[in-house]
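Every protein chain but one is kept in place in this view of the complex.
Per-chain numbering from 1; labels A, B, C and D assigned in written order.
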Amino acid sequence: MTETTTAPESEAPGALTTLLQQQFSDTLLDFHNHRGDETVRIKRGAIVPVCQFLRDDPRCKFELMVDLTAVDYFEQGRDPRFEVVYHFKSLAHGHRLRVKAPVPEDDCRVDSIHELWKAVNWYERECWDMFGIEFTGHPNLTRLLMYEQFEGHPLRKDYPMDRQQPIMELREIDERNQYGRA
Amino acid sequence: MNLLLEILSIPLVQTILKIVFMIMLFAMPLGTLMTLMERKWSAMVQDRVGPNRANVGSFRGHGLAHIAADGLKSIFKEDTMPEGSDRFLYLIAPFFGLIAGVSVFAIVPIAAPIGSFTFQITDIEPGLLFIFAITSLSVYGAVLAGASSNSKFALLGGTRASAQMISYEVFMGLALMGIFMVYGSTRVSEIVDGQNAYWFGSLIPKWGILTQPLGFLLFTTALVAETKRAPFDAPEGESEIVAGYFLEYSGMRWSAFMLAEYVAIVGVAALVTTLFFGGYHVPWLHLWESAPEWLVRVLQFAKFTAFVVFFCWFQIQLRWTVPKFRFDQTMALGWKKLLPLSLANTVATAAVILIFV
Amino acid sequence: MELKVKQVQRVDGFKESLYLPAIFTGFRLTVRHFFRNLFGAKDVVTVQYPEEQRPVSVRWRGRHRLTRREDGFLKCVACYMCETVCPAKCIHIDAGDHPDLSVEKYPVRFDIDELRCVFCGLCVEACPKEAIRMDTGVISMAYASRSTFDFTRDLLKDEYQPNEVTKFLDEDLPKPKSQAEALPNSVGLPAA
Amino acid sequence: MSMETALAEPQLAGLPIEADEDTSIMAIEVGPEHPAMHGIVRFTTYVDGEMIVDMIPEIGYLHRGFEKESENSKWIQVIPYTDRLNYVSPLLNNIGYSMAVEKLFGAEVPRRAEYTRVIMGEISRITDHLTCVGAAAMEVGAFTFFLWFIKAREYLWELIEQVSGARMTTNWTRFGGNATDLPDGFLDDLQERLDKVKDILDECDKLLSKNKIFIDRVKDVGTISKEDALSFGFSGPMLRACGVPFDVRRSDPHSVYDELDFEIPVGTVGDCFDRYLVRMEEMRQSISIIEQAADKMPYGPIMTDQRWVDYPDKKEVYGNIEGLIEHFKMVMEGHQPPEGEAYAVVEGGNGEVGFYVVSDGSGDPVRVRLRPPCFNYVQAMKHMTVGHYIADIVPIFGSINMIGGELDR
Partner (left out) sequence: MTITNDYLPILILILVGIGLAGMFTIIGLVVGPKLRTREKAAPFESGFLGKGMEGYRYDVKFFMTALVFLVFDVEIVFLYPWTVQIRELGWFGFVASMVFISVLVIGLAYDWKKGALEWE
């Protein structure tokens, strides 16, 4: 089936990977350079220092947090089940980097990096909304795309496509009307 | 026959006939037509066709049937009243706009008088000052509608309308001072007759637009702002506060607001024509001395109507050409630019008159 | 190619602050459009829809159509490819034995729920027999009842009128009387 | 954020004032049923008089589960879904998704296909900008401007229709190429229509760009600094208006953009006026790109000849049994990209449109993720609006070009 393609493994590490290997040798799990996308997998506990380093170090200088999402490897039976995926882009150097942090199902949490980039706030909320991955330290980890009363996390693979949600009451605007009032 | 003439010579009967003619046969039909023309003309500006689907049998009349269709539609629409609204104020708010819109026509002459019979409903001494009094009445319509609707958007619109309208009233008065000075009167008939004079023999008519060009600009601007039309339609602000002060209105009461707006357009056009474009006076007509009197009246009325229609068109064209001001910009334009300008205009006109006359 | 950067010009000087020049420029444009359209609708682009129809391109993906073979029979061999590839899952096929033995199968039922259809055209690409096409040029389907949208094999009919309830039945399909008559019609086999 | 949370921890919600009986702050719901919200989004706006003191955006009104739906589809079946993401520039989404899957395959796209993709993509970019600028202008009152732009957009959509067979739901790209080649006489028609669009652009430029009323409405409104814009993850015209010449077409060269000559318009201040000007200029640049690409258009195939990347040629399907079986297998099992992950990015109408795809080697995607550019913009709405008037929501929201389908997916 894969006549035209080669296996992604056993590729030489890119410059950023090497740098991260030096800096965070004990937290780097593995890396690959598949199709030119530099990717590193790190321990989830180290996500904040790694991201801090990526943002501030002059050799990395990732000004843009492009994307934050997660992947559920439930059907592939992988352990840990989830992987939080960060994409970064540096305008100064023009390079991109993908950082992945595996998250197990039973302890579904990872440190929030909302203080490093302002954009992270909503991405982490969305990720929590969709996958139920908790971002510890996030200021307002509430549902973003789904409504507050939604049950379950729809992008988990074990959330059935045709599941019916309970019907909600017609919503009035009480709570928000009371801004600045006790 | 004699009896009929006798009845017709009673002033009250004459007045009523004039009112019927001015309002029922001139202002209202023109205003109603404007509701359609706004759509048709804007369509032409925007490379569209505009409404043309309503039909009576096979008669479409390029959309004329839409006027009737609109009326019928709003008659059969529910007249809603929002919860918690002040019922009485909500009810009477649409009245003010129509009263103000209709009353403007009281002082507008449409042809030269024949003997003691004037083609003008009433020729009062304060003339234009009366107009200012009446237009300030229409503020109530917007304010009451906004305040009584129990809706935040309506209230915002109402407050905006009140601030904008009273502000523009100030220099609407100031802008006209030049006209008062030049023609030496506030009486409308005298201003119109004053514009029948000519410079350089009978070469250039002494129209208000030529004696008071800046006054014309300022007055037109102020009047457009008074009618709350683009570019001064922040009180309506359909993209930010939805429909402003008449947001909660529906059915016929909404139509009353709309009709008032379009009658006001006609009123503005009539005022501008009267004050700055010689009113009913057809320029250079006095050179044709043998003209029959009736033909002169017909020509005068035709000229007046043509100018009124032109300025209606102008207002509609203006709306579809320019974006609209933000509310605070409307206010800043009024107080910081137009007010000093109209003051300067007044002073300069006075000085010029005193030096050259 | 190197990175070329162009700074946009923010024009906001004295001339603009007078308001009137720009308004007059605008007036010139809008009035020109107004008069061009007042006398002869020269710039009007509106299509008066029911009377006048916009010409659609030949590639327009409109309502589906089932094609026929030369003998008038359905080309479709009920291979289920379109049903599989359809992202909206709006095609339902039941296969049956074809009277022409060389063809093996034909669709006894071929239903398309046009209300579900997203008009992506993947079924046309998947079809190995050119049996389904979307080249009817029908740009809008608006019928009074929901059931009208459940298109069955009537699509085959050359002049399909969805408001008529007549269905295209199996009896309407041409039937070869014998095997000997059937075989020559098939492609790839020598005539008997 | 619910109000209880906000009141309990005001510093987290960024409350500007303390909870107090005597404030004159009023909540106004702007959206979802609001004329200025031309995507569905809710802004609970807190105003003091007419001044906005706080704003809570709430999104998700158009959430259709694109990602969940994609994961339950085959790879090829996702392409029609991508039309519905940014529905005013569907071709760019098609291209982005196809590029991501091609990256998984490691497939090469023929040069003619790349050039047609550039032409069609740039047409889509123009339609996107036309919609955005036109709608934003309409909401500050310039209705004529909007309808002239819509007229121009119609000319371009008819072009798209000629090529792809639909105006908006294009479903045009495939893995390794495009579904259809340009029809005969297309390039002449293209040039004719581009000239018309250029005329309309010039006309509209005259109508609005120097009109002080418009300038007043957009100048110094919704300003965002370069640093904040980067931190908020801005991209596309929004970031360029802040003066950062970041354009995916140049920074991550894809397709044949490195053979084409164009300028990247940048602004200085980063307000609505700059965004308007940048978009207007970008449309002109796009027209120039299209003209260059049409000149350089090579002849050749429009689909890759690598096997298993796309269906075999129709000739083979009709002609021989191997082709038919291969076709059957690919339809029934779906395209099967090798195991791996890829992130492909295109410069969409309003910024970096990224597709992150994960494959386990089977016919069903493990993950299809769209990185929506306007997600970040809506997130920054509070940052951009606080301190402005209610009326300023309109130009600011218009300038961020929120597309509901893309934002909520």
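The criterion applied here is as follows: contacts are C-beta pairs under 8 Å (C-beta built on N, C-alpha and C of every residue); 3 or more make two chains touch, one makes a residue touch a chain.
Because the structure is a prediction, the values reported are computed rather than measured.
*Asks:* For the chain not shown, which residue from B:Ile7, B:Leu25 or B:Ala351 touches it across the whole complex?
*Replies:* B:Ala351
*Asks:* Among B:Leu25, B:Ile75, B:Ile114 or B:Ala302, which one is in touch with the chain left out?
*Replies:* The single option touching the absent chain is B:Ile75.
*Asks:* Given that one chain is not shown, which residue among B:Glu169, B:Asp193 or B:Glu236 touches it?
*Replies:* Per the contact definition at the top, the residue touching the missing chain is B:Glu169.
*Asks:* Among B:Lys40, B:Arg253 or B:Lys303, which residue is in touch with the absent chain?
*Replies:* From the options B:Lys40, B:Arg253 or B:Lys303, the contact with the absent chain belongs to B:Arg253.
*Asks:* State which residues belonging to chain D touch the missing partner chain.
*Replies:* 24, 26, 29-34, 42, 48-51, 389
*Asks:* Pick out the residues on chain B that sit against the missing chain.
*Replies:* Touching the chain left out of view, chain B contributes residues 11-12, 15-16, 18-19, 23, 74-85, 91, 94-95, 97-103, 105-106, 121-125, 129-130, 149-155, 159, 162-163, 166-167, 169-170, 173-174, 177, 180-181, 184-186, 242, 247-248, 251-253, 255-256, 259, 327-328, 331-332, 335-336, 339-340, 343, 346-347, 350-351, 353-354, 357.
Rule of thumb we're sticking to: only the chains that are shown with their structure count from here on.
*Asks:* Between chain A and chain C, what is the separation of their C-alpha centroids in Å?
*Replies:* Comparing mean C-alpha positions, chain C is 41 Å from chain A.
*Asks:* In chain B, what residues contact two or more other chains?
*Replies:* 45-48, 320-322, in rising order.
*Asks:* Show the residues in chain A shared as contacts by 2 or more other chains, in ascending order.
*Replies:* none
*Asks:* What pairs of chains are touching here?
*Replies:* Pairs of chains that touch one another: A-D, B-C, B-D, C-D.
*Asks:* Going by the contact rule set out above, which residues of chain B touch chain D in the complex?
*Replies:* So the residues of chain B touching chain D come out as 42, 45-48, 152-153, 156, 230-231, 233-234, 237-242, 320-329.
*Asks:* Hey, which residues of chain A end up touching chain D in the complex?
*Replies:* Residues in contact with chain D: 1-6, 8, 34-35, 37, 39, 63-67, 69, 71-73, 75-76, 85, 87, 89, 91, 94, 96, 98, 117-119, 121-123, 126, 130, 139-140, 142-148, 154-155, 157, 159, 161, 173, 175-182.
*Asks:* In the complex, go through chain D and note every residue touching chain C.
*Replies:* The touching residues are 73-74, 76-81, 83, 144, 151, 154, 158, 161-166, 169, 171, 179-180, 183, 203, 206-213, 215, 219, 245, 250, 257-269, 273-274, 277-278, 280-281, 311, 317-318, 324, 327-328, 331-332.
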